[in-house]
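The complex appears here minus one protein chain, its other protein chains still in place.
Here the chain labels run A and B in written order, and each chain numbers its own residues starting at 1.
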Amino acid sequence: MSVSQLNNLPQALVEVHNLSIGFAGANGGRPLVRNVSFSIKPGQCVALVGESGSGKSITARSVLGLSGDGAQISADSFRIAGRDALAFSEQDWRALRGTFAGLVMQDALVSLDPLRTIGQETAEVLIRHDLLKGRQALTAKVHDVLQQVGISDPELRAGQYAHELSGGLRQRGLIASAIAAGPALIIADEPTTALDVTVQQQVISVLAERVKNGAGLLLISHDLALVAQIADFVHVLHEGEVVDAGPVAEVLRNPRHAYTRQLLAAVPSAQSRGHKLSSARIVAAVPGAEGLSIRREALTRHQIEDRTVLEVQNISKRYGAGGWGRKARPFTALHDASFSIRKGEVLGIVGESGSGKTTCANIVLGLLTPDTGSVKLLGQTWSGIDEQQRRPLRRHMQYIPQDPLSSFDPRYTVLQVIAENLPAPALNPAQRQEQVVELLRQVGLNESLLQRRPLTLSGGQRQRIAIARALAAAPALLICDEPVSALDVYVQAQVLDLIAELQAQYQMSLLFISHDLGVVQHISDRVLVFHQGHIVEQGPTEQLFAAPQHAYTRTLLGAVETQHQM
Amino acid sequence: MWRAVLTRILSSLMVIWLSVSAAFVALHSLPGNIADVLAGDVEYPGLREAIAAEWGLDKSLPEQYLDFLGRLIEGNLGTSYIMRMPVSDILASQLWPTVQLALSAGALAIVLSIGITLLTAGRSLRLRKVASLFELVCTSTPVFWIGILLLMLFSFQLRLFPVAGAQGWRSLVLPAVTLALPTVGLLSQVLRESMEKVLEQPFITTLRSRGLSETRLRSGHVLRHGLLPIITLGGWLIGGLLGGAVITEKVFGRPGLGTVTLNAITSQDVPVVLAVVLLAAAIYVSISTLLDIVYLFIDPRLRHS
Partner (left out) sequence: MTLSSARSTVRSARPSEIPAEHPTPVPPENLAWYPARQPLPLGVKLSLGFLLVLLVALAVPQLLTSYDPLSGDISQSLQAPGAAHWFGTDRLGRDVFARVIHGARYSLLIGIAGMLISLVLGVVLGIIAGMKNRWLDEIASRIFDVLSAFPGVLLALLVIALIGPGMINVAIAIGIAGIPKFGRMVRSQTQLVRKADYVTHASFYGKSRAQIFYKHLLPNVMVAIPILATIDIGSSIMAVSGLSFLGLGPQPPTPEWGVMLAEGRDVLRTAWWPSVFPGAAITLTVIAFSLIGSHVQRRFEGRQP
């Protein structure tokens, strides 16, 4: 069915009442999704929001009959395009996949066939459903669709592969392959996750455009800000059930269920600075007030002393010269960066991929040698010397990685991971264990985890272990490299609170790298903005974001503000 | 991209050169006089002079080495002193039956394993367990035992196929099946694992969301991805077939390079063994390189490394 035909119909594209989906033998016999109801009309964007494991993806896939083998689906009513979907045979499902509804998933690099070009992928649905005949007609249509999603030179791009394109382009290619047959409904499952903020905007605007032209959009996301930007209706899922539903503005401004309230309150932003996130609570909406009223507990204030802990001067790094062909072009990853951190201060670093922030962090960590400039830790030379000479100073600088699991020796238990970093004077095993237990307590973990392997623990727990390990050395400076990016909103809030508390308690300085502006605004005293290898702006957080000087900072802020309408 | 192709070719030439040199070094590092080694266990008038002349034993070692390389490049594989013939003649006459065997076994193995995999990849657990068991047995059973069992059953008991010799297609059936089975076991296991891995990838969901049927999905898309590891394995496959051919020929009394090699070893005819082994190495390396290059063409991700 085409979009134009549907616009004449008043009925919903999808209408679901009390849908339950379960798998025999899984989850102790309980369905993974219970009593979910929603409907999507043409020209509407309905969002399913929730944390990972909430059942939003399974629900979305069931609209295409792609829940997976052995899925037991039941519902009071499950209608797609007016027909009863519970009675669909596999043939029926296949007929409507691609023609009635198209699926856009996360990360085009793995969601598109890497052995085929964007053009071939886009044409596939047309070929499969016999919608067009003849090479010329197909090619013309493919180029047309590519242009519709904002790819400006379709002749060139159609012949390229996903890995040859930038993140934004290939995500748009993925969208093109899903809408080539002009489906009435688009299902987008985390379509912008893992993209840079500015690129996210481009991709979202493509989807928004389709909605404006009459398509229906089922958007699955964990990103509340994104949902606020584009959705009309939102359903909040928690552990397989819908806990809150309604028009977006209403749900986000006046959430009824405790879970939603907790979720919304836990999002870090400029407003939450200096306060705890995980215990924040939304108070009843005050009539006439703008935005949410959130009551937050204050964090322990941290003191900033005037002593310099880290001093970075004029560091730069070039890659390139040597190698043949394409590789011969030298590439400057970092130009002339300078900054310093005082004792007890939190310095935030923000920038998109390729901005040089990772190179800078690696130089500060001593993993890379800068071509020019110097780094001094606690007043002593740090860069440009042997690792052996640096070793005595190592305990003063510790690291929290984005993916803690890969930084743990796979053979080690929790106890061994943390004990490895205890200061050397060999205490007997009992004393070492005591110290580790104490560290675990400080990060909010129980001593029952001592003999467990990190592989069997959750993301939040692993991150806490990484923090405990770093604390074991009682460092003066803690380098945090996207420590919460892979965590769900609420877990993220807890970990951020933990880091803030410990930082204040131990008077540690923090170098906090993140691509998430909200997080950076929440936790940093000062901010560095990286763009294409340069520090384009630096200064106190509130000032910098209230009145950005550099064009790039403004773009970054602008992209975020479109999302944060709360 | 062409740079990559060139690198492969150069690298393979270097490996061949190194292998040849290694063989030369091995030959000369054996205890005793090299003339004795080359003469084997025969002795006749004029032998020692012939050996000395051909191998240039009066020259310096580096000169001998260069002569050796030179002879090989010209295609001169040396002379067998035991059979008193140029080695290349000996090989040429026996080459065809072996090639026939290897090719038919290889083709059979590929067809069977692709078939088994398409039927079993990602399907019911039962089916996969049966297939796994079959593959385990195939790879664990020594090829000569398979041959003997087949001989026993089909030749002696049922009298369906001849017991020995290389006349006509009937004499090819049992040896080819024997040689193919262990290969089928391994190929289908690797292929199936690879295809099942592919079936777990996100892009498969995208393909399904376009309305493709499972059959189209598997034969059209998944197979292409799943075959990639096979291409890499291809070179090893040829090597395994050549090696297995030696054993199979002994079991079935088939003439061929295997028989020639075994006779050469037992009669200590070093030039022949050397030539066979170098030839096999050259074949293996060339095919591996060819397949590597084919792989480059097929997988676009590697073109921009």
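By definition in this document, contacts are C-beta pairs under 8 Å (C-beta built on N, C-alpha and C of every residue); 3 or more make two chains touch, one makes a residue touch a chain.
Computed from a predicted structure; not experimentally measured.
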Legend entry - Contacting the left-out chain in the complete assembly, out of B:39, B:91 or B:186: B:186
Legend entry - Residue among A:270, A:473 or A:504 touching the omitted chain: A:473
Inset, instruction - Taking the full complex into account, find the residue in B:9, B:199, B:262 or B:290 that is in contact with the omitted chain. - result: B:262
Inset, instruction - May I ask you to list the residues on chain B that touch the chain which is not drawn? - result: 4, 8, 14-16, 18-19, 22-23, 26-27, 30, 37, 136-137, 139-145, 148-149, 151-152, 156, 186, 189-190, 229, 232-233, 235-236, 238-240, 242-244, 246-247, 250-251, 261-262, 264-266, 268, 270, 273-274, 276-277, 280-281, 284-285, 288, 292, 295-296, 301-302, 305
Legend entry - For chain A, the residues touching the chain missing from this view: 51-53, 106-107, 109-110, 163, 193-194, 222, 365-367, 387-388, 391, 394-395, 397-399, 401-403, 406-411, 420-421, 424, 452-453, 455-460, 473, 486-488, 491
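Going forward, only the chains that are shown with their structure count from here on.
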Legend entry - Contact set on chain A toward chain B in their complex: 61, 64, 66, 94-99, 102-103, 105-107, 110-115, 124-125, 128-129, 161, 163-164, 174, 177-178, 324-326
Inset, instruction - Over in the complex, which chain B residues touch chain A? Could you list them? - result: 3, 201-203, 205-213, 216, 221, 224-225, 298-301, 304
